[in-house]
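One protein chain is absent from this view; the other protein chains keep their places.
Letters A and B mark the chains as written, and numbering starts fresh at 1 in each.
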Amino acid sequence: MSHDTDRRDPGDVGPGFMDAAELTIREGIARYVIGFVLASLLTAASFYVLNTSLIWGPGIPVALVVLAIAQMGVHLVLFLHITTAPDNTNNVLALAFGVLIVALVIGGSLWIMDHLNQNMMPMHQMMQMQR
Amino acid sequence: MSATDTPFDRAGDPYRVGRSRDWLSEGAGRGYVHVTGHGEGGPASKRVIVGYGFWIFLLSDIVMFSAFFAAHAVLQTATAGGPSGRELFNWWSIVLQTAFLLVSSFTCGLSAVATEARNQLWTQIALLVTGLFGLAFLVLEGRDFAAMVMQGAGPDRSAFLSSLFAVVGLHGLHVSAGLLWLGTMMAQVFVKGFRPDILRRLVCFNLFWHALDIIWVALFTVVYLIGLGR
Partner (left out) sequence: MFGKLTWQAIPWDQPIPLVAGSVVVLIVLAILALVVLKGYLPYLWHEWITSVDHKRIGVMYTLLGLVMLLRGFIDAIMMRSQQAAAFRAAGYLPPEHYAQIFSAHGTIMIFFAAMPIMIGLMNFAVPLQLGVRDVAFPTLNSTSFWLTATGALLVNISLVVGEFARTGWLVYPPLSELPYSPGVGVDYYLWALLISGVGTLMTGINFVTTILKIRAPGMSYLRMTIFCWTALAANLLIVAAFPILTATLGMLALDRYLGFHFFTNEAGGNMMMFINLIWAWGHPEVYILVLPAFGIFSEVISTFSGKPLFNYRSMVAATMFICLVSYMVWLHHFFTMGAGADVNAFFGISTSIIAVGTGVKIYNWLFTMYGGRIRFTTPMLWSMGFLVTFVIGGMTGVLLAVPPADFLLHNSLFLVAHFHNVIIGGVLFAAFAGITYWFPKAFGFKLDEGWGKAGFWLSLLGFYVVFMPLYVAGLLGMTRRLQHYDVAAWRPWVLVAGIGIIIMMAAAACQVAQFVVSIRRREELRDETGDPWNGRSLEWATTSPPPPFNLAVLPNVQGAEPYWEIKRRAIETQHLSPEPNYEPIEMPRNSPTGFITAFFSTITGFALIWHIWWLVGLGLVAAYAVFVWFAWRDAVEYSIPAEEVARYDRERRRAREQWLAQHAGQPA
């Protein structure tokens, strides 16, 4: 296509561009270091939560999910440079769409399968009936 | 800024919420308005196109993983009399795998910095370290799988194990493909230098590798950590 292949768009940015914010090398490295440290802390926290009684038992899965979402956020913002600036709108919307679909698939499947499993005879019982 | 912008526009309303397109377009030759992605400036540049397209691909890949996650969530208790997660998981291996993948994600990011600085040596070093940690991750995962199969807890033992091997294995398959790609990219950067199309591919690889780590976060949380409780 007859457009400049290497120019920067003033109003539009793809995901993951380091030069989107026109950072210096030091700033760039700092971002990754901060991201790495935060992610490590969150990971350690997950393992810690699991192995101690800091969180009340039934609340552990919730805590783990929260920590996981936080860590994904760290990855998205600090490693993938997804921001909420106007030039990133398409990227954020695409991500939101993906998250919605994932939520529908996983949430919907769990809801449906839970009901089905409750209402339907377990397989091994059904097989025994046939013998 | 373009002639159609009033002082009110950019400062308080960067997304131009509620602005009618007709208002902006009245009169010919007003020039291009630099509004976010509304296409007013014509086709985007190749770097944006390639990056965005790959981002959409990554989202589709995440949807595929979500189907396997959903299957695993449903089948997590279908152990059919066989071993459950609690009996099988090798915790140190999982901790190390998580650490290795996170480090490789970090070094991948450093390679992006080196690429921006157009430094061949540091780019190659960072990519190499990324690959080595990725390989270490795979080795540990492979050993875990082999050990489970040896114990009679292979994917053909129960639906729970099938879904475990499938979702973790799919991630491992992506990492393997990523390593093949990484090797090819290292060779390309070495031979062809920092050409625009090579740079675009490096951006895609970066996105891919970081996305794999994001998926691993979900994976070890749901499969291993939450799965332990069952």
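Going forward, a residue touches a chain if its C-beta (ideal position, glycine included) is under 8 Å from a C-beta of that chain, and two chains touch if they have at least 3 such contacts.
Note that this is a predicted model, so its numbers are computed, not measured.
Screening A:A30, A:A45 or A:M113 for touch with the missing chain picks out A:M113.
For the chain left out of this panel, the touching residue among B:Q120, B:Q151 or B:T184 is B:T184. If you put the missing chain back, the residues of chain A touching it would be 1-2, 12, 90, 97-98, 100-101, 104-105, 108-109, 111-113, 115-120, 123-124, 127. Not every partner is drawn; the one left out touches chain B at residues 21-22, 25, 28, 32, 35, 37-44, 48-49, 52-53, 56-57, 59-61, 63-65, 67-68, 70-71, 74-75, 78-80, 82, 155-163, 165-166, 180, 184, 188, 192, 197, 201.
We take it that only the chains that are shown with their structure count from here on.
One inter-chain figure worth recording: chain A and chain B are separated by 10 Å, centre to centre, where each centre is the mean of the chain's CA atoms. Chain contact summary for the complex, chain A toward chain B: residues 1, 3-19, 25, 28-29, 31-33, 35-36, 39-40, 43, 46-47, 50, 60-61, 64-65, 67-68, 71-72, 75-76, 79-80, 85-87, 89-91, 94-95, 97-98, 101-102, 105-106, 109-110, 113, 117. Within the complex, the chain B residues that touch chain A are 14-15, 34-37, 41-52, 55-56, 59, 62-63, 66-67, 69-71, 73-74, 95, 98-99, 102-103, 105-106, 109-110, 112-113, 116-117, 196, 203, 206-207, 210-211, 213-214, 217-218, 220-222, 225-226, 228-229.
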